[in-house]
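Of the protein chains in this complex, all but one are displayed in their positions.
So, chain A:
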């Protein structure tokens, strides 16, 4: 047997034990079938929903730009919320990122930094917005606070990861020259993370603009509030106009931020 020429080969299976392998496959299949069978899927309601959706869409066409001043005001507010939140979020993210970088921060500080990031990330902005609307009332201020939390969750996490990837030799060189802590950060760490920092800020501005439309729906100001009001008054044509503008602005901001990030190196 061993002397035979070997001309067949199979990729080793992901789960080596065949019994376990088939048990896992069968288990997943059974679960899907049971779930589909027990979920209350009501096809009548789905078909009713279709006709209702058709009514909404027919009411939405053609989109109405009659109250465009309302739309523009909403957008300007969203833009302000996004810019303010990005600025605040990024400023706060930098120290938190340093706290959460394993190679820079002492252990207890590291856990504190990671903890802040985990808390900031664990809730969807809509949930955070609901809390802030309860806390500080309706309006753009709640939106700004929400998006600051949202920005910290993303920017601080990504920045901390970049800090953990730096070439530590440069830090070592500064230490070898007797440089104090802050000088070492400014000379050996900041230059290495700066491109990522700028890229993240631009991306976050873009992302905050998108998110500000969503959090507006739960009362945190901006274009989202305008959209929610339009829906509430069955002004589907105005709602469609708002939606079209949101999509347009987001496409535009994504193109711009993509270009900037590409140019920067």
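We take it that a residue touches a chain if its C-beta (ideal position, glycine included) is under 8 Å from a C-beta of that chain, and two chains touch if they have at least 3 such contacts; residues count from 1.
The rule is short, and it goes like this: contacts and distances are computed from a predicted model.
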item: Record-based protein name (UniProt) of the chain missing from this complex, from "Sigma E regulatory protein, MucB/RseB", "Cytochrome c oxidase subunit 2", "Phosphonate ABC transporter ATP-binding protein" or "Indolepyruvate ferredoxin oxidoreductase beta subunit"; value: "Phosphonate ABC transporter ATP-binding protein"
item: Touching the absent chain when the full complex is considered, from A:173, A:198 or A:228; value: A:173
item: Footprint left on chain A by the chain that the document does not show; value: 167, 169-170, 172-180, 182-184, 186-188, 191-192, 194-195
